[in-house]
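Accompanying notes for the structure given below.
Apart from one protein chain that is not included, each protein chain of the complex appears where it belongs.
Right after this comes chain A.
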Amino acid sequence: MRRALRAAPFIGPHLVLFAVFGLLPGVYGLYIGFTRWNLLGDPQFVGLDNFHEILFDTESVFHDQFVNGLVNTLIFVAVSVPLLIVIPLLLAAGLSRKDLKGAGFFQGVFYIPGLISVSAGAIAWVLMFNRELGPLNNLLGTDISFITTQPWAWLTIFVLTVWAGIGGNLVIYRSAISAVPRELHEAAQIDGAGTVRRFLSVTLPSIRFPLLYTMVLTTVGSFNVFGQPMMLTKGGPNSSTKVLMMNIRDLAFGTGASIAGMAAAMSMLLGVVLMLISAVQFSVMHRGIRG
């Protein structure tokens, strides 16, 4: 008991913040998901109606929006998560070479885009991809309308995501790689292992915890994607990049009366998907650590 009291000042502030900004809104959001509410009048309890309509009523517009949004979100996650793991990992491995000068500078260069807001970054990238004025079409000698045609619309989103997102994981991987005992590399080298072999057999197993940790966080972050498609493609062309968070925001805080109950139900279902995937990842992670 005394130990718990001693820990309280340390854990307390975070616990309070988590309760106020995480737990309470989450529970309240769950409640709203069971209601029909316009955020102004009195919420009407409708039980599981919203969830039933979203999941099973194939005639419903909200069902279509949920399915389309979820599929687009899954496409984003399936492509962006590997990119946000592999690219920073390779960069970190390259920057960790002892004979490389200016590694810190390059780490800073890769990290800075992450400090820039998605909106500002998107404005810059919209100009880069501009069909008439952008340098990309001029360099490639092409006439591609990147923002309004597929698969280019997705490409613009992934470029912005990777540009803004590699810095965070890169710092974690560099730190983890620098902690790998040098003796392991030397022993492998004596055994005749080359650079690639040592990376696969020494570096990767040694940093598996930070690797899995970043995988979980990157996946969770990617499921909540909103800014990149909102700023770059506005969900187009033909809703092909309209992710679930855009539909949720459109319903709750769109151009007309709020349809908060349906929006909250969709966000809860997205949360369930996230929890399931995170549970699988954590399970793999724990197995990896024990193994």
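In this text, contacts are C-beta pairs under 8 Å (C-beta built on N, C-alpha and C of every residue); 3 or more make two chains touch, one makes a residue touch a chain; residues count from 1.
Note that in this section contacts and distances are computed from a predicted model.
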| item | value |
| --- | --- |
| Hidden chain of the complex, named as in its UniProt record, picked from "Alpha-ketoacid dehydrogenase subunit beta", "Extracellular solute-binding protein", "Putative aliphatic amidase expression-regulating protein" or "CRISPR-associated exonuclease Cas4" | "Extracellular solute-binding protein" |
| Residue, one of A:G114, A:G221, A:G236 or A:G271, that touches the chain absent here | A:G236 |
| Touching residue (missing chain; options A:Q107, A:N130, A:Q189 or A:S206) | A:N130 |
| Residue, one of A:G69, A:P229 or A:G261, that touches the chain absent here | A:G261 |
| Contacting the left-out chain in the complete assembly, out of A:S60, A:Q189 or A:S278 | A:S60 |
| Hidden partner interface residues of chain A, rising order | 36-44, 60-62, 130-132, 145-148, 235-239, 250-251, 253-259, 261-262 |
